[in-house]
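After the structure tokens below, expect a handful of questions from me.
As you look at this complex, bear in mind that one protein chain is not there, while each of the others sits in place.
Note that the chains are named A, B and C in the order they appear, and that numbering of residues resets to 1 at the start of each chain.
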Amino acid sequence: MRVAATLLCLVASAAQAELAPETLGRSERVARPEPHWTFYLDFQLANFQGRYVLIDGDDVEYLAHLSAGQFPSLAIAPDASEVYVAETTYAYGSRGERHDFVTVYDTTDYAAQDHITLPTGRRALMASRQRMTLLGDPRFLAIYNYRPATSVSLVDLKSRVHLSETPVPGCHLLYATGPRGVSMLCGDGSMLTLRFDEHGVLAGQERGEPFFDPDADPIKTNAARIGQSWYFVSYAGDVYPVDAAGERPVFGEPWALVDHDVEEAGWIRALLSGGKAGPWKPGGMQLAAGHTGRKELYVLMHPTFWSGGLGDHDFPGAEVWVFDVARRERLRVIELRGVGTSLNVSPDAEPLLFVAGVELDTEEQGLEIYDAQSGEFLREMHEYGDAILGFRPFPAAAFAGEQR
Amino acid sequence: MRVAATLLCLVASAAQAELAPETLGRSERVARPEPHWTFYLDFQLANFQGRYVLIDGDDVEYLAHLSAGQFPSLAIAPDASEVYVAETTYAYGSRGERHDFVTVYDTTDYAAQDHITLPTGRRALMASRQRMTLLGDPRFLAIYNYRPATSVSLVDLKSRVHLSETPVPGCHLLYATGPRGVSMLCGDGSMLTLRFDEHGVLAGQERGEPFFDPDADPIKTNAARIGQSWYFVSYAGDVYPVDAAGERPVFGEPWALVDHDVEEAGWIRALLSGGKAGPWKPGGMQLAAGHTGRKELYVLMHPTFWSGGLGDHDFPGAEVWVFDVARRERLRVIELRGVGTSLNVSPDAEPLLFVAGVELDTEEQGLEIYDAQSGEFLREMHEYGDAILGFRPFPAAAFAGEQR
Amino acid sequence: MTSIDRWVDRLSRRVAERTSRRGLLGRLGKLLLGAAALPLLPVARAGAAFPSGRDVPPTTTGNPGDPGNPRSCDYWRYCGIDGFLCSCCGGSASSCPPGAVMSPITWIGTCENPADRKHYIISYNDCCGKQGCNRCFCNRNEREEPEYRPQKNNEIHWCLGTPSTAYTCSVAVVVGTALGEDGAGGAQRNW
Partner (left out) sequence: MTSIDRWVDRLSRRVAERTSRRGLLGRLGKLLLGAAALPLLPVARAGAAFPSGRDVPPTTTGNPGDPGNPRSCDYWRYCGIDGFLCSCCGGSASSCPPGAVMSPITWIGTCENPADRKHYIISYNDCCGKQGCNRCFCNRNEREEPEYRPQKNNEIHWCLGTPSTAYTCSVAVVVGTALGEDGAGGAQRNW
């Protein structure tokens, strides 16, 4: 739904009336976001730059897009008033002076409103979406730097300036924790948590004990946020819940997404099952997503017979398994049309499941939309761009007043 | 053929010997160009930027590529020692400060050697390849500006500086003429010719009488260069030869590529001929190319039954018609596998015909190579990039010493 | 298949995919009836590398006097267009997508509205300042003239007079009716 009505309807009321001249210079505006809207990252292989495209999942309408530089990151204000895109560009395309910056967009016209300069050459260029996050206090935006020494940049969105850069040796990526904190994953399986005060000054940092064993079974960095908790999925198929409501993370008991006792299928059973007999594992890029209202965790899963067990953690999913994170049990299985590399779930009471899918016969990538409850395939989007690298929904908080 | 031999061959002489560690940090170098090499412009639709890719037409080997900004232009030194790319970029990707410049590449390593700043905001952004040319004296590079007032920038490649900008109201594009001149096409069908002295200072300009009627039958701007003459093809299928050897262009008598008396075919004849009965017309983007040694003109042609007569000047060709420009007669017809949007011919004695083709069944674009003499389809290149916007060969002069 | 069969198959498949009205039968019918040029869409007006908009959900203007699908390359106003259709990109046939800026400098074409058979002057404006929308690529060149007649040319990047020349998509705005049969006041040209 767009704010501006199409003028075409107005220019000629009678069928045979001559069309009146139209106004030149108009640009559309965008209505207040709805829960079924989502951004996706369209990544251009030729230059590793991206675009964020905003669509309405109910009718796959293309609403707007934002240009972005190399490996961009996107964050959305909880009230959905603004969108922040961190970008990296070069003055002369592939060479010349490097620029790292955050572009601020208003969500009514999606034109660049502000430009916040970041320390040049630090911003991490990688695929993970955990490289930027708003803090619990959305005045502050945290950005992960990798060069390859690691650090965290803090941006004050009120004054539109970069405030500080804090070194975090050996720790990586960002998970919002508590009122003004971020936790990071360290190489030994522990978390480092930085806390900032109400002015954005570093107030403290602490590093806990390892909560998983990265040698035995690493966790994927793409965590699902459900309420105040993060849910990390491990390579082998366990879930590590982390309560991030307070000033420091509280690590829950891991539980299993899969039956670890399933044995590899013999060839007759493998053949008869279409390769689906035997153990399954989680895999994909944006492989896990959460729904706070329903306390549901969605995970892309595939049979290890398909992958031969190799590279499973990135292998695309044939099904989406849906778990109740309170009862720690599988609720249902959504079979995909092909396989999926990334997924996301809308935050409302009648959620849509967005999947970056690959059709097995044609190997065409596509943007598929399913009913997250029934698992029914609803529709797909054509001509989405080059390659979908993941989804970025509006925060559930933006619709809090509208929800039942 | 590359200069550096692959180290892999050397590291293990016996089959079962352990592989020795290899050298890190190596980049390939490129041998002296061969006549069957060509650049093509790979144009990225998502951002209207381009890449120039260098391939060997004999085995469709990918030799190197050059990054380029919005609507780039390329010129090659007559001795093939350097390549010049005119580009336009923005500091922040799609916004920020605009930069217009020429990047100079050495043809042994294809790394950016020099950067020549152009007056910002003037360089013409359009598809035509006649926006930049070396003068007869290759010390000078002329660049066409459109904003939309038109002008010509002159660059001194010896001192690597932009020398001057000359306004040329109502005249467009660039055709090298004489020792240090450029001619331009003006809206009334005449040519304006600028002459520069040996220091690159404007020495004179003169505008001739119209040599074609742009209202009755416009000429396409993509002219073929054969020897010291330009050959322009008109919408209706006539050829306008322009001798550019001297200080001012000399206009030859136009002659017809097609029989203007052919009548539109009736439907039975149209159906029986596969739509090929009836009149044909030239059409395409880079629709004409010339071979100096053989005095041959190659033109993309299609039956107007296919196009319905509309947009013929850009309609892709089903055949390449080859003409002897001395005798003004058609020598042969090369049937394409699908249709072609652009073509070029290598400058040697056994020329290759390069075609940016579209396969009719799949609508896939492709880079096809034919024997320009026999018309035989030889090979095609896969994974060429996004979209081929035309070809840029090395100048025939680069191989003068090697030719029979 | 014989080569004729193949050609008929190709052509009818292509035409069927693109439009129902302008098919092979229409073209042959036209020849039978001797009617004036019914535009047959250019074969392979865009390669597969170019997103054609074929599967993009259609829309309408809601005005019977302005018939057709503004997300289709066949829509009458697009007779001289070359670019992504803004109507597939968050804009419409006459307005830019959010955040993109319409270039004030442009080129002009003349298209016939099938509803009233009148010729309208169409302003083809580029919307600028964001990356390309990369949907519904449409390159029709009817009555287009070369770059030395810039006001009639669509190969110029018309993002002029905008803060950035980054090209986003193109619109086709009705700015008036043409005098007589042809907007240029001259004879009918089927370029």
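Basically, a residue touches a chain if its C-beta (ideal position, glycine included) is under 8 Å from a C-beta of that chain, and two chains touch if they have at least 3 such contacts.
Keep in mind that this is a model prediction, so the values were computed, not measured.
S.K.: Given that one chain is not shown, what are the shown chains it touches?
M.R.: A, B
S.K.: Thinking of the whole complex, not just what is shown, which of A:V339, A:L352, A:A372 or A:A398 touches the missing chain?
M.R.: Result: among the candidates, A:V339 touches the missing chain.
S.K.: Using the document's definition of touch, tell me which of A:C186, A:A244, A:I334 or A:L352 contacts the absent chain.
M.R.: Checking the options A:C186, A:A244, A:I334 or A:L352, the one contacting the hidden chain is A:C186.
S.K.: For chain B, which residues reach the chain that was dropped from this view?
M.R.: 2, 4, 6-9, 11-12, 14-30, 42, 49, 51, 54, 59-67, 105, 108-112, 382-383, 385-386
S.K.: Which positions on chain A touch the chain that was left off?
M.R.: Residues of chain A in contact with the hidden chain: 45-48, 70-71, 88, 90, 93-96, 98, 124-128, 146-148, 171-173, 185-187, 214-215, 218-221, 235, 264-267, 270-272, 274-275, 302, 305-316, 338-339, 341, 358, 360-365, 386-387.
Here is the rule we use: only the chains that are shown with their structure count from here on.
S.K.: Of all the other chains, whose mean CA position lies farthest from chain B?
M.R.: A
S.K.: Take the average of all CA coordinates in chain B, do the same for chain C, and state the distance between these two points in whole angstrom.
M.R.: 26
S.K.: Quick check: how many Å separate the C-alpha centres of chain A and chain C?
M.R.: Distance between chain centres, rounded to whole Å: 37 Å.
S.K.: At least two partner chains per residue is the criterion; list those residues in chain A.
M.R.: Residues 42, 49, 51, 67, 112, 385-386 of chain A touch two or more partner chains.
S.K.: Which parts of chain C, given as residue numbers and ranges, touch two or more other chains?
M.R.: In chain C, the residues touching two or more other chains are 51, 129-131, 134, 166.
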